[in-house]
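Working notes, beginning with the structure itself.
In this view, the complex is presented without one of its protein chains, the others remaining in place.
Chains here go by letter, A and B, matching the order in which they are written, and residues are numbered from 1 within each.
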Amino acid sequence: MSISKALNKSLWVFHINAGSCNGCDIEIVGAITPRYDPERFGIKLVGSPRHADVLMVTGPVTRKMKEKLILVHQQTPDPKLVMAVGACGSTGGPFYESYTLAGPIDDVIPVDVYVPGCPPRPEAITYGVVLALKKLEELQKKI
Amino acid sequence: MNQSENKLKHNIKTVIGPNHPALKEPVKFIFEMEGEKICKVDIAPGHAHRGLEWMAWRRNCIQIIHLADRVCGICGVAHSMTFCRAVEQAAGIQVPPRADYLRTIYAELERMHSHLLWAGVAAMELGFDTLFYKAWEVREDVMDLLEYLSGNRVNYGVMQVGGMRRDITSDQIPRIKKSLKYYEDLFFQLADMFLEDSVIRMRCRDTGVLSKDMALKLSTVGPTIRSSGVAHDVRQDDPYCAYGDLDVKAMTPDMLGGEVHGDVFDRIIVRLLEVKQSVEIIRRSVDEMPGGEIITEKLMMVLLKNLKKAEGEGVGRHEAPRGEVFHYVKLKAGDESPEAWKVKASTYSNLMGWLEILKGEQIADIPIIIASLDPCISCMDRVAIVRKGKTNILTQLELRELSREKTRELRK
Partner (left out) sequence: MTLTPAEIIERFQKLLGEGLRNSRIVKRSEGKQTRESVQVWLTLDKSLLHSAVKQLADIHYPHLAVISGCDVGDVIELNYHFFIYYEVPNGEVNVTIKVLLPKTDLTVRTITDILPGALVSEREKQEFFGIKVIDIPDSRRLFLPEDFPEGVYPWRKDETGIPEDMVKKLYEVGKGECGMRKRDDNKQPGHEEKAP
């Protein structure tokens, strides 16, 4: 099986907030505005996980959101990549211990690309998507 | 409501959410529909409940400032500033006047970027993508200025108990003034686009009305209560920082149109007026800023030691972009971490208001009404409609499409 060639040209991104503080989410939306214009690479935010190639997950994953995150991950068609955006999603960051957190993200769903920063700049997020593209290419070579 | 009654009336239960990012209040809405009309609303918040107040028991006051920065990514100044002010009252610290002016400048820049962000989101929900990109273009420039001043785009990290961590130097002031002029010009363009467009008027006029009486009874705050005709603004009523010297006036929609409707359109007017007001406040603060120190105690170890000795309770209050933010702090002598810390964010107060204004509205109006109270709807991910026991998942895209369809119909 090889990964569909269409994926090489454009990546559609679905963004899910798993209890983040909103900082990363705003920067993700900021990253799609004309200033950075990732749409020239075919990168675009979509409104349903069923259309997406990449899941962008933010936040330390609260207990209420855990199941929903797993559900969204299942709804995303294969092949898919998961990006953990922000420090709290990667390691806990400022929310390093709590009674209501089930994270970090890689403890709930497998993560392919980590974008550190609290919050990461739009440039960093775009770079993360580029890394995701590279990873897809590598996967393709292996197959 | 029991099953048989449900069938009889053909009521449909619609669930919106739960993913919605505004700080502690990511909200799941459960609507009971009668055809296209909403007859009952319920909310189930708490999906982003991270237990911040509990975490604070294990940290000292200076560490908590950085936690308070991250209560909400948009209100980066609001929460840390309010927390600092509460601690200052509890420990009896007086802030140097220059720091108060700096705080005001940051707070107003934040209001500008938050309101512009909101304007963009509201335009997107209505189907005006051009306007969305325009608003976010202006906003990116505000972010540039904030980055130029604080070094960060989102969580600024400039607050400290007893003052500020960063000064604004005299060579930075020309850049601020140049930017303010630029925002003002762009702002008039944006205001024209919003207020002169007949379709926006048709979609927003008399939609999602909150009466003055209800706004008061439900203790709503910020632009929500002001657009219902109550001139309630912390900056005016209970001045703090430099606002007492600047004579801030609460903005109500009758200043532009002469009358108050309390609808979505009025909320647009209030926010646009406030962007303009913020430009003026920043201009005056920059001009009138006194010199001198920006912090009472520069050495962090000494500050920590003083805070450890302090005992008392204090409250901090701030008119954040979405309304009043309130912090309560109780310090105990001999303890590094506060004994109690309570954060009240603006959306917390507006929760009850949502229930009221959504009643009797159409499903296609849900996005713009919810957006009009300025939670960030951008992450509202899906809507599940339970129809005769079957669940159809309506994505955010489809819901927005419904909203846009209504706009197109009105345009014809």
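By definition in this document, a residue touches a chain if its C-beta (ideal position, glycine included) is under 8 Å from a C-beta of that chain, and two chains touch if they have at least 3 such contacts.
Since the structure is predicted, the reported quantities are computational estimates derived from the model, not experimental observations.
Undergrad: For the chain that's not shown, point to the residue among B:V71, B:V95 or B:A320 touching it.
TA: With B:V71, B:V95 or B:A320 as choices, the missing chain is touched by B:V95.
Undergrad: Based on the whole complex, identify which of A:W12, A:F41 or A:Y96 touches the chain you can't see.
TA: A:Y96
Undergrad: Looking at the whole complex, which of A:G23, A:G86, A:P104 or A:G117 touches the chain that is not displayed?
TA: A:P104
Undergrad: Looking at B:K134, B:R203, B:H232 or B:R267, which makes contact with the chain not pictured?
TA: Touches the omitted chain: B:H232.
Undergrad: Tell me which of A:G47, A:P60 or A:G86 is the one touching the absent chain.
TA: Spelled out, the listed residue whose C-beta touches the missing chain is A:P60.
Undergrad: Name every residue on chain B in touch with the hidden partner chain.
TA: 24, 45-46, 49, 51, 53-54, 57, 89, 95, 97, 100-101, 216-221, 230-232, 234, 236-245, 247, 249-250, 290, 315, 317, 324, 326, 328, 330, 339-340, 342, 344, 348-349, 351-352, 391
Undergrad: Quickly run down the residues of chain A that touch the omitted chain.
TA: On the chain A side, contact with the omitted chain comes from 60, 62-64, 67, 70-71, 73-75, 88, 91-92, 95-104, 106-111.
The rule is simple: only the chains that are shown with their structure count from here on.
Undergrad: Report the residues of chain A in contact with chain B in the complex, numbered from low to high.
TA: That would be residues 15-27, 29-30, 33-35, 46-48, 59-60, 62, 64-65, 68, 72, 94-95, 97-101, 118-119, 121 of chain A.
Undergrad: What part of chain B is in contact with chain A in the complex they form?
TA: Listed in rising order, the residues of chain B that touch chain A are 18-23, 26, 46-52, 54-55, 58, 66-67, 70-74, 76, 117, 133, 136-137, 140, 143, 153-155, 376, 378-379, 381-382, 395-398, 400.
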